[in-house]
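Each remark here refers to the structure printed beneath this line.
Omission of a single protein chain aside, the complex is shown with its protein chains in their original locations.
Up next, chain A:
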Amino acid sequence: GGARGRGVSPGPVPGGGHHAGVSPGQGWSCRAVLGEGHQRTVRRVAWSPCGSYLASASFDATTCIWKKQEDGFECVTTLEGHENEVKSVAWAPSGTLLATCSRDKSVWVWEVDEEEEYECVSVLNSHTQDVKHVVWHPNQELLASASYDDTVKLYHEEEDDWVCCATLEGHESTVWSVAFDRSGERLASCSDDKTVRIWRQYKPGNEEGVACSGTDPTWKCVCNLSGYHSRTIYDVAWCHLTGALATACGDDAIRVFEESASSEPQQPTFSLAAHVPRAHSQDVNCVAWNPKEPGLLASCSDDGDIAFWRYQRPEVC
């Protein structure tokens, strides 16, 4: 009780018991409370791809790794190194890599081996300000980060070390979150500038004639969703089952966008398919699509609630 809803992770959710938008009889119950790990705000949680581990990123500058046991969770390791608040943590689809980011402006990449030993493989100082979020590409070892410096940066491994291979500029203020689409060809970013931007990857030798430097792909902004949100957009989630794009906004609303049927790959168009103006009574901080059940969306807010929503794509979109 009293914990502010700061993050949701798609997985077997240890939810808060709020029943909004779910048919009666299908309640959510709290299975565990992991209270002994952190000294300050827990800002983000992330399930490992195998589902056996949960990572928690905290303002106490540490990241805890929890292992699921029969009767609860046990903290198997604490990752230290960041100088101050850790803002986000994310597992790579391979399950062997983990990324963390912090107000200390850096992004750390960690590797875990079969013996559950974690080792830092890289410390990336590319951003010039607080890094808000990190997210992995769905099928490549490519990492994206969003920052208070108004940019999104991408990183990959080159000759045994991680390097920044692209910087996406365009937002006019803090980028709070990023999300890849199912294929990983596109990225959505949301910002304090009240827009959601869609970026597309152009590989060297692409037929559209977009210039690339060396072997690195170039990312170009192909769509800018502006005029829909009246406040900062704190999170964006791209459903890998349906392609729907959900946003969490500081105006307490949740919105869902769908790509139009007439959308072109180089110039996609999205339209607002759903809008819940008072989804919460305060800022919505996070939204997450259930990875198995289409249309099931979780959200959390400064109002302390976690809410579950059922979304259905409207007929005309």
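Observations on the model:
FYI, a residue touches a chain if its C-beta (ideal position, glycine included) is under 8 Å from a C-beta of that chain, and two chains touch if they have at least 3 such contacts; residues count from 1.
In this text, contacts and distances are computed from a predicted model.
Chosen from "Proteasome subunit beta", "LTO1 maturation factor of ABCE1", "Nicolin-1 isoform X1" or "FAD-dependent oxidoreductase domain-containing protein 1", the protein name that UniProt gives for the omitted chain reads "LTO1 maturation factor of ABCE1".
The residue from A:Ser94, A:Asn125, A:Ser173 or A:Ser230 that touches the chain not shown here is A:Asn125. Interface with the hidden chain, as seen from chain A, comprises residues 81, 83, 106, 108, 119-126, 160-161.
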